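Left out: one protein chain. Kept in place: all the others.
Here is subunit A:
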Amino acid sequence: MPKSTGRPDIATVLVTILLAGPVLAGLAGTILPAFGYLPVLGYRTFSIEPFRALFNMPGIQISILLSFGTGLVASILSLAIVLLFTAGWSGTRTFVRLTRFLSPLLSVPHAAAAIGLAFLIAPSGFLVRLLSPWATGWTRPPDLLILNDQAGIAMTLGLVAKEVPFLFLMTLAALNRPHIRDFYKSGASLGYGRMSTFIKVILPQIYPLIRLPMLAVIAYATSVVDVAHLLGPTTPPPLAPRLIGWMNDPDLSKRLMASAGALLQLFVSGVSLIVYLLLERGVTLWLKSRFESGHRRRQDAAARQAGLWAMSIVVALMTVSIVLLVVWTTAKSWWFPDVLPQRWSLARMMDSFGTGGPALLATLLLAISAAGIATALTLWVLEGRGFRKKPRHGWLNTYIFLPLLLPQISFLFGLQTLFLGADLSGTMEAVLLAHLIFVFPYAFLALSDPWNRLDPQYAKAAASIGASRARIFWQVQLPLLLRPVLVTFAVAAAVSVGQYLPTLMIGAGRVVTVTTESVALASGGNRQVAALYALLQLVIPLSGFVLAALLPSLVFRNRAAMRLER
């Protein structure tokens, strides 16, 4: 058993360097150019000129407001839907059934979800086709700004559709702890309605576990690029996609302004987080004042229905979007306003497979290596913490999750410059490292809870019969945790596949994945090929999750206690 020396072990130090290193270096590499210092391009004096140029850009205030508004609204709406549904239905058959639907939806990357959603709600999309021409009278796509609408509603919807499954699974994981069922019972036996029990008894206990993922969602949603590209307003776009445009501008001096913009993005996301934390504080105080009132709220049928409807709509939107991706890949011609394609063909799909081969290979390679490294590192760190339940270093958690709490763009700019300087830009290794920064925190998030819940008596029993630490790990702990380890691997692979911005920026156009390719194709308007690439994005993580579900059942087919209890 490891002694508590008060000093972090090697694994912890290594992970900290791996994560915090690039983030801090990247931040520095963003801050310096933002203040006019970029020696590579010959800028060697500090000034606030980049900021002046930034704030002189037309519509910059609108861009800021859009990033702030869509991101914060989408995040809070997602959490509200998840909590309303969980409060009303947790423990029921309906809940179990919808859970089965929602879990695979987690593996749908943001870009794929946004592309599918665009096929659904666009003026020439499936919904309008369903109603045309018999109800609407339209024989050609109406000239409506449904996608890329000025207020960012489509973009908000796209973010909600993607964040709801994520926050839901985080809530499920948080609910998966001892005594939760008994707490429900004690609430009900004291006469409290289902939703009241959840809100007053259960939620305060599980919220600390949902909080960090929620903050990550806000940081992400306020600085998202791919979804904004596909669904967001264009005149002007939100802040993050505008920054990408400036960064890739042939006029290299725009890079200074883009860096200043990245700092502005950091500020905008930071303010969003602060606003959320203030709201959270207000709600907590209000809720605390209600603990003592004794109000039971037994008549909660309306609120329960609302929760069910909201969740069902999200699930339906996502499911239909994915089905549309499949239909589009096999469509040869699909003229408006027909509900289904006139002609089907697999030839185009086969062609695209040929041309998309390298991108698919790169995606797979990145996903498997990033997931493998991240899962192994997570296990190493967790094993290093020994049998103790409490993490020894609170600050370590902060470092691990730092990449998720900062807008990606704020340090990827700097990191790109650094990689350029080191002549690493556009290499697989550099992209892999960039992926790892974001993949590791999720792997850690996915595995640390199952690891901590593993009964320490197993390890003690093994140790008492003389097993070495290595043997305990390989022959006791790892097999017992095979299922969560595989799930972690699948989650990590899914996160890697979903990475758009890191691939785009660090890959510098030389490392191309199905994700970057699908966004480019969708913006280019090639629906069939874009649909295929979006579908490929989702096939990789999905097969990961299927494997994670099947392998343990196969390995432990004669071990009743290793089956999922449900």
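By definition in this document, a contact is a pair of C-beta atoms (placed from the backbone, for glycine too) under 8 Å apart; a residue touches a chain by one contact, two chains touch by 3 or more; residues count from 1.
Criterion: contacts and distances are computed from a predicted model.
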item	value
Per UniProt, the name of the complex member that is left out, chosen from "Sulfate/thiosulfate import ATP-binding protein CysA", "RNA polymerase sigma-70 factor (Sigma-E family)", "Paraquat-inducible protein A" or "GLPGLI family protein"	"Sulfate/thiosulfate import ATP-binding protein CysA"
Touching the absent chain when the full complex is considered, from A:Gly42, A:Gly137 or A:Gly294	A:Gly294
Option from A:His179, A:Lys332 or A:Arg557 whose C-beta touches the chain left out	A:His179
Candidate in contact with the missing chain, chosen from A:Pro204, A:Gly245 or A:Gly372	A:Pro204
Absent-chain interface as seen on subunit A, which is shown	93, 179, 182-183, 185-194, 197, 200-201, 204-205, 291-296, 298
